[in-house]
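Written below as structure tokens is the structure these notes are about.
Let's look at chain A:
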Amino acid sequence: MLTHALILSAALFVIGTLGVIVRRNAIVIFLCIELQLNAVNLAFVALSRYTGIEGQLYVFFVMTVAAAEAAVGLAIIISIFRHYETVNVDKFNLLKW
Partner candidate 1 sequence: MTSFVASIPGLYEDWILHALVWLPVVGLVHVLATPGERSKVIAFRWSGLVFILSVGLWWAFDPGNGGFAFESSVPWIEAWGVNYSLGIDGISVFMVILTTLTTPIAILGSFNYIRKRRKAFYALMLLLQTGVTGVFLATDIFLFYVFFELTLVPMYFIVGIWGGERRIYAAVKFFLYTAVGSLLMLVAILYMYFSSGVDSFSYEAFLNADLSLREQLWLFAAFALAFGIKVPIFPLHTWLPDAHVEAPTPGSVILASLLLKMGTYGFLRFLLPFFPGAAQHSTVVTVMLVVGVAGIIYAAWVAAVQPDAKKLVAYTSVAHMGFVVIGVFALTVNGLQGGLVVMISHGVSTGALFLLLGMMYERRHTRLIDDFGGIGRVAPLFATAFVITALASIGLPGTSGFIGEFLALIGTFETHAVVAIIAATGVIFAAYYMLPMVQRVLFNELDKEENRNFSDLSRREMWVLGPLVALMIWIGVQPGPFLERMEPSVQAVLERVEEGAMAAAEPGAIDGSELANAPERALPLVDTGPSSDPHATSAPATTPAPAAQSPAATPSPAPTPPTTPGGES
Partner candidate 2 sequence: MVFAATAAAVPGSAPLAPQAAEWEPLLPGWIILLPLLGFIANSILALWAARQSSAAVRAGGEWDPFAGDRRPLTHTLPTWIGPGVMALAFLLTLWNFEGMWAAHLDEPVVETFWTWIATSTLTVDAAIQLDQLSMIMMLVVTGVGFLIHVFSVGYMRDDVGYPRYFAYLNLFVFFMLVLVMGAGYGMMFIGWEGVGLCSYLLIGYWFTDREKSDAGKKAFIVNRIGDFGFLVAMFLLYQAFGTLEFGTIFGDAEGQLVAGGAVVTSITLLLMLGAAGKSAQVPLHVWLPDAMAGPTPVSALIHAATMVTAGVYMVARSSVLYALAPTSQAVVAGIGVLTALVAATIALKQYDIKKVLAYSTVSQLGFMFLGAGVGAFTAAIFHLMTHAFFKALLFLGAGAVIHSMHHALHKAGSHEDAQDMRNMGGLRTRMRITWVVMWIATLAIAGIWPFAGFFSKDEIIWYTAAWAGAESNPYGWLYTVYWLVALATALLTAFYMTRLMIMTFHGASRVEQGARGHLHEAPPVMTVPLIVLAVLSVFGGWVNVPEALQASVVGFFGALPMSEWLHHWLEPVTAGAAGVQVAAMGDPSYSAPLVGGGEVMWALISTAAAAVVVAGACRYLLARKYVPAAEAAAPSSGLGRILYNKWYFDEVFDRTIVQPILAASRWCWKVVDTVLIDGFVNFVGNFTRLAGWLASLFQTGQATTYAFVLTLGVLAILGAAVFLQ
């Protein structure tokens, strides 16, 4: 049971990671990050069965952070879109300078 849950978690995480790396659309990247977070959540929940309640506790933390992040991140993406009229991350290389 645990094995299945962890495999699913790992699969979701890898999908999320690959998405972050290969996709160019900021919204999609954002969704992939959420996917990664939820993969971790899944692992937490699954493991909490064996290790105690702390795992589920952390899930709440992660969800809270994810929600906050979604709010901030979407706001940033929207303002970037307003500026550049695109959400293609290849166009955003300000960090280099």
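Simple rule for what comes next: a residue touches a chain if its C-beta (ideal position, glycine included) is under 8 Å from a C-beta of that chain, and two chains touch if they have at least 3 such contacts; residues count from 1.
Candidates were picked such that all candidates are chains of the complex that A comes from, given by their letters.
Computed from a predicted model, the values in this text were never measured in an experiment.
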{"item": "Chain touching chain A (counting every copy) in this complex, out of 1 or 2", "value": "2"}
{"item": "Contacting residues of chain A [partner candidate 2, same complex]", "value": "17, 20-24, 29, 89-90, 92-97"}
